[in-house]
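Pasting a structure below so you can have a look.
Only a single protein chain was left out; the remaining protein chains are all shown in position.
Now for chain A:
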Amino acid sequence: MKAYKYFDNVDTDVIIPARYLNHSEPAYLASHCMEDIDEAFAETVKSGDFMVAGENFGCGSSREHAPIAIKAAGIEAVIAKSFARIFFRNAINIGLPIIEQTECAEECQTGHELSVDLKAGIIENKTLQKTYQFEPFPDFLLEIVNHNGLIEKLKEKGV
């Protein structure tokens, strides 16, 4: 599916501006996702598409509304050179796959066709006819991701 490419330091204020934080419904948040830097995103994004960016993706506020908006927009995974730490844990906690892969993040452009195999740790850029490997998560995080988030993991284990 298609990639949407952004730059370094994509912050949570542009992922979902605070003026929409008086709501928390995922579909509403998704409808305003990225609008201050990419008006077309929410209109054109399709389920299974990817977001690709540079360093420090998701920097800024702790609003979980940011990964919620991205996930609800249909994004299958975010691929970046690096992630800001609160966004990183929020994405893991809600079951939004995030992948650190510098070379792929560098070479991919908006419109490139991508596919990701999370278990095998492989990204394929079909447009460039190139594959990239990425490190699987450490076991501790993998367990959360495999449960589709922290809440489901804890529900299974019991609080």
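Rule of thumb we're sticking to: a residue touches a chain if its C-beta (ideal position, glycine included) is under 8 Å from a C-beta of that chain, and two chains touch if they have at least 3 such contacts; residues count from 1.
The definition used in the following text is that contacts and distances are computed from a predicted model.
> The hidden chain: which UniProt name fits, "Copper oxidase", "3-isopropylmalate dehydratase large subunit", "ABC-2 type transporter transmembrane domain-containing protein" or "Quaternary amine transport ATP-binding protein"?
"3-isopropylmalate dehydratase large subunit"
> Using the touch definition up top, pick the residue from A:A30, A:V45 or A:A84 that touches the left-out chain.
The missing chain is touched by A:A84.
> If the hidden chain were put back, which residues of chain A would touch it?
Here the touching residues of chain A are 9, 11, 13-14, 17-19, 21-24, 36-37, 55-56, 59-65, 67-68, 82, 84-86, 89-90, 93-94, 138, 140-141, 149-151, 154-155, 159.
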